[in-house]
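Only one protein chain is missing from this complex, and each of the others stays in its spot.
Letters are used for the chains, namely A and B, taken in the order the chains are written, and counting of residues starts over at 1 for each.
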Amino acid sequence: MPKIIEIHTPGRGFTNITRDVQRELSGTGLCHLFLQHTSASLILSENASPEVPVDLETLISRIAPDGDPAYRHDDEGPDDMAAHFRTLVAGHDLTIPMQDGRLMLGTWQGIFLWEHRAHPHRRRVVITRVPESA
Amino acid sequence: MPKIIEIHTPGRGFTNITRDVQRELSGTGLCHLFLQHTSASLILSENASPEVPVDLETLISRIAPDGDPAYRHDDEGPDDMAAHFRTLVAGHDLTIPMQDGRLMLGTWQGIFLWEHRAHPHRRRVVITRVPESA
Partner (left out) sequence: MPKIIEIHTPGRGFTNITRDVQRELSGTGLCHLFLQHTSASLILSENASPEVPVDLETLISRIAPDGDPAYRHDDEGPDDMAAHFRTLVAGHDLTIPMQDGRLMLGTWQGIFLWEHRAHPHRRRVVITRVPESA
């Protein structure tokens, strides 16, 4: 049965969840992480420099600005529609190979939950493991 | 054997195909949806507000405009290259966890086929189910 973990976010920004995911794994095949939301992302990003998240934020805010005058959908505030488009661009799930329960990530890859809404949220991640072919 | 369903699109815009997909499923594991095209997308999007698709269209048209003077590839018209870049940004496939044949979507998540070409098309979606690990 797929497992669900909850991640509490402090509002817009990045939370490294590599360890939270790693501890749920076993076996060899694929690990799939699925966010049950349309306003936050799961991404792989450079895990060493604290400047990379700052620059990712700068770049995505140019193509998905808060409070754009063209938005029709703003029920929940100026970050509402921006969060939906950020999710479209940055994605909401990850599929990662694993061997004997270890994620086969590159040296610089870490798993991040990217909260796109301004305020703190509780986010649900569904973790599914599937076996490789014989 | 992976199953193929065909979706007829009315030209650029969104078609909710959540039910079309749901009826093909059984078992627990992952469901994978794959569009065999480079000018349309499969996305998860907010399924309640009719304004969200309008705003997604506004935002993506800014970064993938029709008839941009810089395009070299325009064999099939001003929406040709725009459609390819939209597909790159918005994606062409989805992987969704399922339990006992039910998609484990969040409350606000629906599955949409996003047609990027101006004219109606017939689009092929390959549905593959894989079992979770024991």
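Simple rule for what comes next: a contact is a pair of C-beta atoms (placed from the backbone, for glycine too) under 8 Å apart; a residue touches a chain by one contact, two chains touch by 3 or more.
No experiment lies behind these values; they were computed from the predicted model shown.
By the touch definition given at the top, chain A reaches the unshown chain through residues 28-30, 43-46, 49, 51-52, 54-56, 58-60, 62-63, 89-91, 95-97, 99, 104-109, 130-134. Take chain B: the residues that touch the chain left off the picture are 1-2, 26-27, 29, 32, 34-38, 63-64, 68, 70-73, 75, 81, 84-85, 88-89, 91-93, 95, 124, 126, 128-131.
Note that in this section only the chains that are shown with their structure count from here on.
Chain centres here are Cα means. That of chain A falls 20 Å from that of chain B.
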